[in-house]
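Every protein chain except one is present and positioned as in the full complex.
Chain IDs A, B and C follow the sequence of writing; residue 1 opens each chain.
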Amino acid sequence: MYKTESYLNKLRESSMNTYPLINPHTREKIMDIPECSNDQMVAAIANSKRAFHKMKALSSEERSLILDKASDIIAQNKDDFAKTITLESGKPIRFSLGEVDRTVQTLKFASLEARKLEGESIRLDAATNGEGRDAYTIYQPIGVVGAITPFNFPLNLVTHKVGPALGVGNTIIVKPAEKTPLSAIKLAEVLTEAGLPKDAYQVITGDGPRLGKVLIDHSDVQKISFTGSPQVGKMIKSQAGLKKITLELGNNSALYIDKSVSHKLKEIAEKAVVGAFSYNGQVCISTQRIYVHEEVRKEFLHYFKEATESLTYGDPNDPATDLSGVIDEKSQNRILAWIEEAVAEGSELVTGGKKFENGISPTILVKVSPEAKISCNEVFGPVVLVNSVTSAEDALKEMNNSPYGLNAGAFTYDLPQAFKLAHELEVGQVLINDLPTLRFDHMPYGGLKSSGYGYEGIKYAMREMAHMKFISMNYSF
Amino acid sequence: MYKTESYLNKLRESSMNTYPLINPHTREKIMDIPECSNDQMVAAIANSKRAFHKMKALSSEERSLILDKASDIIAQNKDDFAKTITLESGKPIRFSLGEVDRTVQTLKFASLEARKLEGESIRLDAATNGEGRDAYTIYQPIGVVGAITPFNFPLNLVTHKVGPALGVGNTIIVKPAEKTPLSAIKLAEVLTEAGLPKDAYQVITGDGPRLGKVLIDHSDVQKISFTGSPQVGKMIKSQAGLKKITLELGNNSALYIDKSVSHKLKEIAEKAVVGAFSYNGQVCISTQRIYVHEEVRKEFLHYFKEATESLTYGDPNDPATDLSGVIDEKSQNRILAWIEEAVAEGSELVTGGKKFENGISPTILVKVSPEAKISCNEVFGPVVLVNSVTSAEDALKEMNNSPYGLNAGAFTYDLPQAFKLAHELEVGQVLINDLPTLRFDHMPYGGLKSSGYGYEGIKYAMREMAHMKFISMNYSF
Amino acid sequence: MYKTESYLNKLRESSMNTYPLINPHTREKIMDIPECSNDQMVAAIANSKRAFHKMKALSSEERSLILDKASDIIAQNKDDFAKTITLESGKPIRFSLGEVDRTVQTLKFASLEARKLEGESIRLDAATNGEGRDAYTIYQPIGVVGAITPFNFPLNLVTHKVGPALGVGNTIIVKPAEKTPLSAIKLAEVLTEAGLPKDAYQVITGDGPRLGKVLIDHSDVQKISFTGSPQVGKMIKSQAGLKKITLELGNNSALYIDKSVSHKLKEIAEKAVVGAFSYNGQVCISTQRIYVHEEVRKEFLHYFKEATESLTYGDPNDPATDLSGVIDEKSQNRILAWIEEAVAEGSELVTGGKKFENGISPTILVKVSPEAKISCNEVFGPVVLVNSVTSAEDALKEMNNSPYGLNAGAFTYDLPQAFKLAHELEVGQVLINDLPTLRFDHMPYGGLKSSGYGYEGIKYAMREMAHMKFISMNYSF
Partner (left out) sequence: MYKTESYLNKLRESSMNTYPLINPHTREKIMDIPECSNDQMVAAIANSKRAFHKMKALSSEERSLILDKASDIIAQNKDDFAKTITLESGKPIRFSLGEVDRTVQTLKFASLEARKLEGESIRLDAATNGEGRDAYTIYQPIGVVGAITPFNFPLNLVTHKVGPALGVGNTIIVKPAEKTPLSAIKLAEVLTEAGLPKDAYQVITGDGPRLGKVLIDHSDVQKISFTGSPQVGKMIKSQAGLKKITLELGNNSALYIDKSVSHKLKEIAEKAVVGAFSYNGQVCISTQRIYVHEEVRKEFLHYFKEATESLTYGDPNDPATDLSGVIDEKSQNRILAWIEEAVAEGSELVTGGKKFENGISPTILVKVSPEAKISCNEVFGPVVLVNSVTSAEDALKEMNNSPYGLNAGAFTYDLPQAFKLAHELEVGQVLINDLPTLRFDHMPYGGLKSSGYGYEGIKYAMREMAHMKFISMNYSF
């Protein structure tokens, strides 16, 4: 059992306050978490800078083996990690187990990409007077990375920053979401066991805006990697000076279902239910907007409603549970208000739309206007709209009518249509015959518009956490 | 006007014999071509070796600019080059003009790839004890390349060997097809004007097997690049010792037409006529086998027959001409014999099948058995079979039932089917919604089974004509 | 002759004011330049957005051919372009001709990289449940790019933004330095002649901070590419929201001369004079700080002083001229003040240090403290310090003691030392046995610390001006 107490105790030594960690499903207190001081963050940065010398001195093979071992340890302690995720995030255990599986892979990809962080050789004689030199690029670590992570994947989204940072040879400080600090700390314990140099990965708990500001302002932090809201993301970019920046912000993911897949509507509906309601829709790329060709709309909606209504609300520790309490009361109220607003403006409620214990019953709305918050903002709740469209072109227009641009999906067997959608959807990633809610941990992952700046996905994250250096050796002088 | 006389005269100085060059369309003699002696080839190799020192000394920018200029010169003399192609090959002028356009591009791609022939930097610290070194690969020229080229694209297929050879910094000797030496010589004149060092590209005319053998046996020739028949290709590979080898051999290109494109059959039929009968089918990737879904077979065949029968036979210098005399009488007789054999074995003749002047009327056969020569060999004539299939799976089986594996094509709007065909067709290149007869000059192009060894396509050809050298610099010793 | 009048007249139609363009060498007025209004910039953005539809519709071959043609036109009008550079920037004609040569290459590289902007195919089955999909990345244009360019390379540094922007398929608006708008306009005329769609490249003249702000604030501008001071660069990054940003800021380029090259000091001194005093040191990577091993210091300084004192000040139109007037009086006074400050603080003047007409005599200082402005700031004038060091390690420490990190150079024949410097110098580019003042137009070029954000160099610039899109096609659903 990977425990968090000893790590928290060390943090408590210097922190003056604590804040209560709440189980989102029961709204009961789990434990007190240290509210770290700014000085603690400053000290962590100093430690990180010192640890960087040790990290830099490791070979890429050594870094790779540490990450490999961490991957193995988590695989061997899958249940333990899944339970912690469920405890702090209220995520149903089935999905927590899935998150652990993905974390195991994320570390594996970091392990292998650590050995593959290679540059290119460059032909200087392609320019006038360039002959007589060998030139090439290498990737060097940059130093201390500051990471600010969200509550919804408390283990894997932390690993998506920690894995590449360490793989490259950097050190990293994570300020985890206030609501979910435990998984990040358990990851630290695993990495220590796997042989990571002391302080190469540190967790500082407490208030995001305050502690994040310390990271952003400190001249020894070379990069800020943030996953969260567009508002905060933009603010970070504006305050970070010339620090490197990667921002993964929100989305209101859209899916198109074409008439060419009319024979697969039941299957699609069952997948879409997972995309829309997994972890109560509290997923960056939760399926939020579904556009169905009018010819198959009725049949799809029938299956979709049926599958939605068969979902089980309950204790997230129960393997049969699909839905649970949302992250907090504020969120619960906001989601309800958005549903009410949509209905008031003319949307029709197909199912759900009600408070249920600390959660919200899974909600399908139809005929939703593009101005409704439920359409143009990120809901981060178990709510999905299903609008009818007359053609793929029509769907494209609706899907692109969004301030966001992360993932989009389409189910279609029509080849030219599929490629046209792929090219014209204004998003970073297009998934044909998959949900927009799909992400593989090694694929590039970056948002257009308000959805972000830069790319994650292990290999791509690494290049944004490293310094590409150009070296030319003139041997003809 | 780029003339060939002065180059031929120089060859005549040492050669003792000549052979008559025949216009394939009229079967009249054009001129006498020197039958070069083995000694001439040996001397050319010695010259090439000397010229290699000059080529190696050029920067990639300089080589790039020579190729660029050659591209410009040919573009400015398009008609002249097209007329020469038509004269020696009998190719209708419309297609000769197309070949010149492609040659202009082939040289352009060689020009740009010359500057991009770059390696990679390699992270030696990914292996135990590898730290403290910078390592990278570079591409070095290898020396003299021997090329043996076919009659059917006397300019562009020569350029596909000459362009990358020179781009890399090699020298090259071309033994062009006996029937079409003039375009290769004109290319030499252009490159000389563009500033190519003397003897970096030479043409030696005469008997293929005899002169080819001199290239293959000579220890100063570092690579043989051959386009021609599988029989000769295999023989070259067996005789070439450890020389580098690239072989582009034949194909009996297959096309599938699915029912999902039933609304586009007329358009497909018109394209397929071009694929099957351009230059009398004397194209390595001529559309030879068409498999049509039974539901659309009748309609397709109607349009296909109609379009085929509207083709015009005539003087290849006439822009309206579609078909002309085949390359020689032997070929004409062989094609007719194969048609007769197929009909005798049960195939039905839809149209054509007859000798017409020095050519053959464009021929469509149906119900052809896979054992018929017309199906399993390369016809290299204006003959195409159209067989009916019950499904894409059925088509796949038929298409793969071939000793060849170069290009294949399929017209289909069915997305999963398209990708399954792309993955399961046993060929080097799959073109969905294009003819198998399509080739872009920068795409990789290589055959499986009896269709070849290695890849062409400028960038890929270059890598097969260069030596990838690994350099490691230990700076921690 | 490429004239600027018609372009300027069009700008004048809407602008209300003008400002005088001054010849920096003579300080005489050349002409009046339109002081464009904010509305003009807004209109230009609207035009640019419209033109983007035309740019996107071009194939990469078409874009490549336009850039190729523009390169050819400038090559054919070399003198004309060089004279314009000299006229507006006061750059001695020899260096202006060199800048034109480089611009010809910059466009050539943009031309070739336009065809090479290719992604990768990605193996999704490397992750659990990823099989049955083909996935790949493509690069798409992003739309309107806003560029803000400096006076010192009025043609080539504009082309470093315009070439890749157009190569990718974007449109671009350049706000050139107030002092040097003419070369940017001439480039526009050339591109129009080369066939560029109308408004795909526009120049808006006038006040930088005011007009730059319009670009930065406008939601239709997708990217800001800026070359200039760190102060302005940081401000742009803080104001640009989620727009893409590339910043090329300053440097105080350092060079180390090791004792292992004691036999080549005269040659190095002659090169260093070019690095330090070309265009009066008004070059981003001008050689500003020279650290010489104490054993060879005396001899180097002897040659260096000699070569410096042989430089000719005079009319920049004279091919024999080395030095001319600096960009303006303010700059002249600032440079003098910095020299005086250094001397007051204990530096010793070896030569120069005086006002000469509108310029400054080429200045060598020794024993300069790292705190002197002449050392730790960017001088952008004909001033260089030569300090003595006891070892390469010592030199490394001094060279890294800088807020900047763009280029650095070292002359050394000591292999381990060369590689250690290459790895440990905190800069983007290390040039061994070359001046830090060397840049090839296709090499990656980006600064650490206060020297910038992101990379230029055609291929690298293109990737920062494009959207890497991930496309996955599930064919097993």
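Here, a contact is a pair of C-beta atoms (placed from the backbone, for glycine too) under 8 Å apart; a residue touches a chain by one contact, two chains touch by 3 or more.
Worth saying up front: this structure is predicted, and the values here are computed from it rather than measured.
Note on the chain not shown: across the whole complex it touches A, B, C.
Check A:415, A:435, A:448 or A:461 against the missing chain and you find that the one touching it is A:415. Contact with the chain not shown here comes from a single listed residue; of B:71, B:149 or B:429, that residue is B:429.
Remark: the residues of chain C touching the chain excluded from display are 59-61, 64, 114-123, 125-128, 130-131, 134, 136-138, 412-416, 418, 432-433, 471. Of the residues in chain B, those that touch the hidden partner chain are 101, 105, 109, 122, 124, 126-128, 130, 133, 135, 137-138, 140, 230, 233-234, 237-242, 244, 247, 264, 411, 418, 422-423, 427-434, 438, 440-446, 448-450, 452-453, 455, 467-475, 477. The omitted chain makes contact with chain A at the following residues, 109, 111-112, 115-116, 134, 415-416, 418-420, 422, 442, 473, 475-477.
Following the convention adopted for this analysis, only the chains that are shown with their structure count from here on.
Put simply, the chain farthest from chain B by mean CA position is A. Taking the mean of all protein Cα atoms as the centre, the chain whose own Cα mean lies nearest is C. Among the chain pairings, A-C comes first (most C-beta pairs in contact).
A separation of 49 Å divides the Cα centre of chain A from that of chain B.
Rounded to whole angstrom, the centroid-to-centroid distance between chain B and chain C, based on C-alpha atoms, equals 45 Å.
Touching of two or more other chains is recorded for residues 109, 418, 422, 442, 473, 475, 477 of chain C.
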